[in-house]
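One protein chain omitted, others in place.
Here is subunit A:
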Amino acid sequence: MEKIWLCGWADIEDGDCRGFDPFDEGRDRLFVVRQGNRAFAWRNACPHRGYEGSTMAWRKHAYLNAGRNRIVCSSHGAQFDIETGECLAGPCPGQALEPATVHRDEFSQLYWLTNRMQEK
């Protein structure tokens, strides 16, 4: 397991979301929603049948609905629970987002814990 630096904790506004493209591929690998002291990290990969793995944002960092209480896939409008990743509405009922593991260290820096070899 490797620690890949994402950002400082304060770089994600409370209630907001940030997408991360740590390998500079032009599309995010993961995104993190911050709620108070908690962070919920998910793979940028919609589980929607036939479109598995589709990128979900419509613009950089734009993964949430207007009320910022759901994750929305802007491919076909699927909505997901921020905490559980479960699909709540839209084209992939019964499916869920794949979690990513992130860690906030003692200096309030946020890291993605992953195996780079398996990512590539």
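Simple rule for what comes next: a residue touches a chain if its C-beta (ideal position, glycine included) is under 8 Å from a C-beta of that chain, and two chains touch if they have at least 3 such contacts; residues count from 1.
Just so it is clear, contacts and distances are computed from a predicted model.
Peer 1: Per UniProt, what's the omitted chain called: "Na+/H+ antiporter subunit B", "ABC transporter permease subunit", "Glyoxalase" or "Multiple sugar-binding protein"?
Peer 2: UniProt lists the chain that is not shown as "Glyoxalase".
Peer 1: With the missing chain put back, one of A:Met56, A:Ile82, A:Leu97 or A:Leu110 would touch it. Which one?
Peer 2: A:Met56
Peer 1: Please identify which residue in A:Lys3, A:Arg27 or A:Arg116 touches the non-displayed chain.
Peer 2: Among A:Lys3, A:Arg27 or A:Arg116, only A:Arg27 touches the chain that is not shown.
Peer 1: Give me the subunit A residues in contact with the hidden chain, please.
Peer 2: 26-27, 48-50, 54-60, 62, 65-67, 72-77, 89-91, 93
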